[in-house]
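Note that this complex is displayed minus one protein chain, with the remaining chains in position.
Chain naming follows the written order as A and B, and within any one chain the residues start at number 1.
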Amino acid sequence: MFDNIISGFSSILAIGPILGIIAGVIIGIIFGAIPGISAIMAIAIILPMTFYVDPIIGITMLLAVYKAGIYGGSISAILINTPGAAASFLTAQDGHALTKAGKAGKALDMSLFASVTGEMLATLVLILVAAPISLISLQAGPIEKVFLLLFAFTVIGSMAGESLPRGLLSCCLGMLFAMVGMSTITGAARFTFGYTELMGGFTFTPMLIGILVMPEVFNVIKRRLVPHHEMTITHSPNPADNRISFKEFRSVFSTILKSSGIGTFVGALPGLGSSTAAFIAYGEAKRTAKKPEEYGKGSVEGIAAAESANNAVCGSSMIPMLTLSIPGDDVAALLMGAFLIHGLTPGPMIFFEHTETIYAIFAGFLITDLFLLVIARSGFKFFVKMASLRRYYIFPCVTVFAFTGAFTAGQNMDDILVLIAFTVMGYGMRLVGLNPAVFIIGFILTPFLEQNLDQAMSIVGTDYYLFFASPFSWVFIALSVFFVFSSMRVRRKTSNTSAQVEDKTA
Amino acid sequence: MDRRKIDVVLSTFLIIVSLIILTNDNLVEGGAESDLGSMFLPRVVAGLIILFSATIAIQSLLKLSKGTKIEGLELISTDGFSGILIYIGIFIVYWLAVPYVGFLVATPFIMIAVAILLGGRNWVPIIAMSVITPVLIDYGSKEFLRVYLPTWAF
Partner (left out) sequence: MKSSKKVLATLTAALAVTLASGAALAEYPDKPINVIVPWGAGGDSDLTTRIWADAVEKELGVPVVVINKTGGGGIVGTSFVARAKKDGYTLINAGLSNMLITPNFSKTPYNFDSFTPIVKMTSVPLAVVVAKDSPYKTFDEFVAGAKSTRVTQGSWGATSSGTIQANIIAEQMGYKVKYVHAKGAADSMVSVVGGHIDSAVSFPPAFGPHVKADRARALVMNQKMDAFPGVPTFADYGVKGSFEGWSGVFAPKGVPQEVVDKLNAATAKAMKDPKVLAAYQNIGAIVDYRHGSEWVNDMKVTYGIMKEAAAKVKK
């Protein structure tokens, strides 16, 4: 096995693959950082270009785009509070709070180090224990996934902003909006009121930009008469505020380890994706934190938890794909298409039939992390400079990017109307204390819940006891109960100090 | 503005909507049978919405009836709302104009309008930015994304 890895390194350390990785990382960071253009779009666009190169170059390049794209989402999240990817909205909460306090450098450093560490760890897991892990994930059928999703909903509910009813109401509204359109299960049209345009439901990208990004523009406009220097990105004169010291890194390292573990696990279970991983890891870190009241208001630990978990998913979603030919999320599905087009059929046989190629790809995976670290680090100064331009330069551009982002997703002018409607709604939600991020996660998870619940019902038929026959179910029920109780205790502990400012970031 | 009053109005509205979802069968059409039924999950969610909305409304009503003083988050500041309305107006004009005059023509005007709204008066850089940005985006999306933004339709 080790000689395989070494030979993998020797075939990846050539001009072609390295250039591919560098190009992939740069493209990924840029695409990821622009709100509205996600990693999956970048991969879909680059995919045909890789048809004509060697699979080692083509696939490592696509994987580099994927990893850098997920990371890139955190840059705009931290600097201008506009998450470039759905998975980074938690980073936006803590990261942007730090930016406001003049510690943008610290936030950027933390998110980069956490991302790279999370990815590295997940990649090592992928290389070393792919096969056994994939067997466990296969044991999780629809019934088990229902409980896992219920657990995810519990986590959301328990950490949902200002007050429990308001957080849960935000989640329910997200669920309701997710059910507009044609049900994939029954083929029935729900809440469409006869409009064909609504059959497909609300397009995700414009909705995401509208709910999470545009209200920030509203906030700036609302305060447009406040002089510029009060709102610009300040640069703390103390250099220690703009980097992460080794001591700080060590103090959050256990959080990173735990969050990477959560991310790796969630990623290995097909169909949950990086947003779920980030949410669970963040909730868990907050629950066990020494200062949970800092979360959402500029906690370095919070950034570390969210970023390491969502990046760990990149590595581990390859596990079910490569070993069982089951893509873990939509990006993995697209990558699986890339493998197939290159003539590599994912499955256990791939390790025997294409040993050299697959280990070269693994080696490329690890090397990508190093390049990501170096390339992103050297771009920080530039990113910060961009973000500290005067607001009448930045926000006209944000407006246009929001417009094009919403348009390019489906190339449909109706999506712009969706963008406008959800912008107003997202701002309104902030005003009345509803949490937009929780709304989005409710929206994302509902289709999974409904699909798995329906499958579980079909499988158990009238033998309802089967719902509780698997140890998985009990583990997740126990976890949910534990989470509710312990977060209630944390809430009570911190309610005195933080109730009044808790919602500032939502 | 007093958020507690908005809470009551909004909760009442959500409860009415949820009651419609719970009782009206015409919200779903077509399709075939499945175990869960198309309206199962929507109705569960509607029930939960009634529960949470009612909680929020009752809390706010109690505070209102006791005449508790408005505190912290319950006060919604309405300063600068006119700017937001203008911005929404600009965006709607943008949406209406692009299919007819095209992305490259509409965007500079929209960018200048937003810049003026935010107090920008440095005309030369603002106009330069407003012309260059859309050209770059149009070129980039054509070459790299293979997305062809709307063009002049006459």
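We adopt the following convention: a residue touches a chain if its C-beta (ideal position, glycine included) is under 8 Å from a C-beta of that chain, and two chains touch if they have at least 3 such contacts.
Bear in mind that the values here come from a model prediction, so they are computed numbers and not experimental data.
The undisplayed chain touches these shown chains across the complete complex, A, B.
Touch with the chain that is not drawn comes from one residue among A:126, A:189, A:398 or A:445, which is A:189. Per the touch definition above, the residue from A:203, A:219, A:251 or A:288 contacting the chain not shown is A:203.
Along chain B, the points of touch with the absent chain fall at residues 29-34, 146, 148.
Although one chain is not displayed, chain A still touches it through residues 40, 44, 47-48, 51, 138-143, 181-182, 184-189, 194, 196-197, 199-201, 203, 270-271, 324-327, 330, 333-337, 340-343, 345-349, 410-412, 451, 454-455, 458-459, 461.
What we mean here is this: only the chains that are shown with their structure count from here on.
Annotation: 23 Å between the Cα-based centres of chain A and chain B. Chain A contributes residues 37, 41, 45, 162, 165-166, 168-169, 172-173, 175-176, 179, 183, 185-192, 217-218, 220-225, 390-393, 395-397, 399-401, 403-404, 407-408, 411, 413, 416-417, 420, 423-424, 427, 431-433, 446, 449-450, 453-454, 457-458, 500-501, 503 to its touches with chain B in the complex.
Residues of chain B that touch chain A in their complex: 3, 6-7, 10, 14, 27-39, 41-42, 45-46, 48-49, 52-53, 55-56, 59, 71-73, 76, 79-81, 83-84, 87-88, 91-92, 94-95, 98-99, 103, 107, 110-112, 114-120, 125-126, 129-130, 133-134, 137, 141, 144-150.
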